[in-house]
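The complex appears here minus one protein chain, its other protein chains still in place.
Chain naming follows the written order as A and B, and within any one chain the residues start at number 1.
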Amino acid sequence: MKYVDEFRDPELIERVAREIRRTVDPDYDYRIMEVCGGHTHSIYRHGLRDILPQNIRLVHGPGCPVCVLPMGRVDDGLSVAGQPDTILTAFGDMMRVPGTKGTPLEYKARGCDVRMVYSPLDALRIAQNNPEKHVCFFAIGFETTAPSTALTILRAKAEGVKNFSVFCNHVTILPAIRAILDSPDMRIDGFIGPGHVSTITGCRPYEFIANHYRKPVVISGFEPLDLLEGILMVLRQLRAGQARVENQYRRIVPWNGNGAAMRALADVFELRPYFEWRGLGFISQSALKIKPAFAQYDSEVRFELPGVRVTDPKAAQCGEVLKGVLTPPQCKLFGNACTPEHPIGALMVSSEGACAAYYKYVAKPVEA
Amino acid sequence: MCLAIPGQIVEFSPEQPLLAKVDVAGVKRAINIGLLADEPLELGDWVLIHVGFAMSKIGESEARDQLTMLAALGEDAQAMEEVRGYTFAP
Partner (left out) sequence: MNTKPKIAQIEMAHGAGGKASRRLIEGVIVPPLANRTLQTLSDAATLTIEGARIATTADGFVVKPLQFNGGSIGSLAVHGTVNDLAVSGARPVALLATLILEAGLSGEVLEAEMEAMGAAARACGVEIVGGDTKVVEHGMADGMYVSTFGIGAIDERLTLGPQSVRPGDRVLLSGPIGDHGITILLARGELELESDIASDTRAVTPFVQAMTSVAASGIRWMRDPTRGGVATSLNELARDAQTGIVLDEESIPVRDAVRGACEILGLDPLHIANEGQFLAILAPEIAEAALQAVRAVPGGEGAALIGEITTEPVATVITRTRYGGTRVVDMLVGDPLPRIC
């Protein structure tokens, strides 16, 4: 596969790994945060921890839209599934995420019409094919995914579709990074920036991390070679005492982002004053809301949603893991009470969550 | 956080200018190219696909440059070590 296989080339990977070994200060314990859950998944899937020197610790960041979604929001979305003549559509990622009364798959097993879609446009098509039903799309995702939802809403309006709405849970990554940087117990030396978010936002929005917090940021791709090169670039900045935003993923990420996508976002969405992140708490201006001009496509306007806050059990230490204070197995619940089949904490719910990835690819599976 | 994969444009749809068919290792799907409205696209171009949308056009020369640069990585350092090795060899 072009643009995949070349970036998994063992010889080049060994070359970069050798350069990383040459660049690290063996007496320093590095803590580098990969912001994006896709990076976390890739690191485990390709076993990259085995290749890196022991004194580089990768701290898994908040970039998993499923993980950071509070259970109360899942309940709100699922309350739509219980309404008559309604079809709830969602990405496969959401299908096993538990609300207080079960997962979307369990709702489906009880007879609710819950369907998995690959694209928000597929949800719109289901609405067009089922004019007698209302179709709600449970939207999740960061800046990468939000423009697709925006274009889908614009399309629904252009085509005059009346039986379609979006339950919008789109969040933005920068306020979450800032929240982590402002947390008193955090110590991160540098960041691997989210490659696919940056195709939309470009690299400039990360400059505050370099300028204000004096931390290197390297926007990186997801193949093993990309991630290793990104780590090498962070190490080189640290060694030179620099803090800059660099773009490792130049074949994909334009420095200025995607103008058409940013315009679509601005047309359809506005910032929420604040939004709750599972494991991190309330963060101001960290999520998107559908603008009043598109209210007819906003599930939060069309339906009366319960809006009940559900707090995670105190014993789940997701916040500490998210900030890198604890590693997944250091949480008291990891692997016993909290497993991918029965997740309690945020980071176990999605295969991208740090705990789920750790459990799946590193920990010896514990039979229930 | 976002799974995206490179695919090659193999077909444009005359009736639906916002759609293009892409090929990923022999698997094809119609995807929306509305997010690349600012970018001229041609048959054979590679784009990054996420949830049925093309997010970004892939830069072939950037990819090539990266691989070339990585292939030469450490050559200088290695040469230096070899030179030093020669110098200090008995």
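Just so we're on the same page, a residue touches a chain if its C-beta (ideal position, glycine included) is under 8 Å from a C-beta of that chain, and two chains touch if they have at least 3 such contacts.
Just so it is clear, the model here is predicted, and its values are computed rather than measured.
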Selected residue (touches chain absent from view) among A:35, A:64, A:80 or A:127: A:64
Per the touch definition above, residue among A:172, A:201, A:317 or A:351 touching the missing chain: A:351
Options A:109, A:240 or A:310, residue touching the unrepresented chain: A:109
Residue among A:57, A:96 or A:133 that touches the chain left out of view: A:96
Touching residues on chain A - with respect to the absent chain: 1, 4, 8, 10, 13-14, 17, 37-38, 44-51, 64-66, 91-93, 95-96, 105-106, 108-110, 115-118, 122, 140-141, 145, 224, 340-341, 350-352, 359-365, 367-368
For chain B, the residues touching the chain missing from this view: 1-3, 5, 24-30, 49-51
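As a working rule, only the chains that are shown with their structure count from here on.
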Whole-Å gap between the CA centroids of chain A and chain B: 22
In the complex, chain A residues that touch chain B: 1-4, 6, 12, 15-16, 18-19, 22, 36-38, 63-65, 91, 118-122, 141-142, 144-145, 147-148, 151, 173, 194, 196-197, 199-200, 225, 229, 250-254, 258-261, 264, 352
Parts of chain B lying in touch with chain A, wherever the complex brings them together: 1-6, 8, 24-25, 32, 34-38, 46, 48, 50-53, 55-56, 58-60, 62-63, 65-67, 70-71, 73-74, 77
